[in-house]
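Provided herewith is a single structure, encoded as structure tokens, for subsequent inquiry.
With one protein chain removed, the remaining protein chains of the complex are shown where they sit.
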Amino acid sequence: MIGLKNMKFKFNDTDPIYLQVANQIEDAIFNGSFLEEEQIPSTTEISKNFHINPATVLKGMNILVNKSLIYKKRGLGMFVSKGAREIIIEHRKELFYDQFVTDFVREAKNLHISEANLLDLIKRGYNK
Amino acid sequence: MKIGPTTNYLLQKQLKILGLAYIYSFAFLIVLPFLLYLLSGDISAYSFSNALVDTPISGIFYIYMIVISLLSYENFKFLIQNGISRKTFFISQLKVYLIIGLIGNIINQIYNYLIVYPLNMDTFKSLSLFQSFYENTFSNPFLNGVLGFVFGYLMIMSYSLTSMAIGSFLSLFSRKMQRAIIIMIPIAGVITLVFLVKLVIDHQFIDTWMADFAKWLLGYANDDLTTAKPYHLMVWCFGWDLIMLYLSKVFYSKKQIKKA
Partner (left out) sequence: MSELKLEQINKSFGKKTILSNINLSFSENKIYGLLGRNGAGKSTLLNIIVNRIFADSGMVRIDGENINDNDRKLDLMYLMSEVDLYANGDKLSKILENTEKLYGGFNWELSEKLAKKFEINLDQKYGKLSTGYHSIFKLIIALCVPVKFVILDEPILGLDANHRDLFYSELLQSYSDNPRTFIISTHLIEEVTNIISDVVILDNSRILLAAPVEEILDQAYGIVGPQNEVDDYTKGLNIIGTDKMGNLKTTYVYGNLNDNPVPDTVQISNLDLQKLFVLLTSKNGGNN
């Protein structure tokens, strides 16, 4: 089983905790800390280590279950679904425009960076 | 109700203290004098039988009972911490007093009949109230023994229940207030005594109702000591016990944890 050390929980003040729990686990799956078909830490372990009410942790996990990112093996615990990482990537691609591009372009406009300039900068970023 | 475990807890704790009280008393009243005589080199002056006769065996029990009763708040603290109600505490403590009273009475009786009485037949020194007054209530010495036992038990319970009432009453007050009351009571007692003595001197004691009452209570018949009967005193003790029991019950039900 994957240790809790692979989860680097950093909590913020604004989002509800259950959402943060879901996001942190999702991140861990996305960046390969939790591999597919491997077990993730139990509700109790997460609860104990990060001092979060187990019901809150469970609520976060259920979000991931509903997204089919993790599933329950009876009597064993929660496991990362096959294809979970692909689902996350697809989902994040969909959100990419709303979450990043719009902000990015707005800030560029505020800084008077032209579209051509911006594209150059993006190319530079890719080639680095 | 958790009367079983609570009684068990209190009995274990208080029996242990009773045992210690007797052991320490024995050490102080019998062994220590012996050692002192031994050290002084005058061992022939030490009389073991005198030391035994002089040991106030019932006094030890009385002092023990006061101490136990004054500790009632300590027990309340522990019991309420463990989810035991005041009512259960009261009933359990009463049961423990009945048991310990019985043990105290047995020890007193054995001591008086087997040690003091045989050693001290001639002088009548250190005899119990019963032995002094009511030894010949029945013509059958066995019946007298039984009566003496019951009489002793009633006396010891009257004392115990009085201690219980006083202890639980005091436990309702803060430490400061308790000390004040403990100091006040003897002072009030002395004042009452002075008042009574004055009353006796001013009026002829024999004529006062108090004297009549005392005679009735002790069961005097025809101003003759040897024919006195213990029944009045026993009934009186029983009534007294009921009153003390009621008061204790009320005081126990009012116990609260005090602020630190």
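Observations
Going in written order, the chains are labelled A and B, and every chain counts its residues from 1.
As a working rule, a residue touches a chain if its C-beta (ideal position, glycine included) is under 8 Å from a C-beta of that chain, and two chains touch if they have at least 3 such contacts.
None of the values given here were measured: they were computed from a predicted structure.
Taking the complete complex into account, A:55 is the one of A:55, A:76, A:89 or A:119 that touches the chain left out. Within the full complex, the residue among B:78, B:138 or B:238 touching the omitted chain is B:78. Among A:31, A:44 or A:66, only A:44 touches the chain that is left out of the view. Contact residues of chain A toward the unshown chain are 11, 13-18, 43-44, 47-56. Mapped onto chain B, the interface with the missing chain covers residues 1-2, 5-6, 8-9, 74, 77-88, 253, 256-257, 259-260.
Note that in this section only the chains that are shown with their structure count from here on.
Between chain A and chain B, the centres computed from C-alpha atoms are 78 Å apart.
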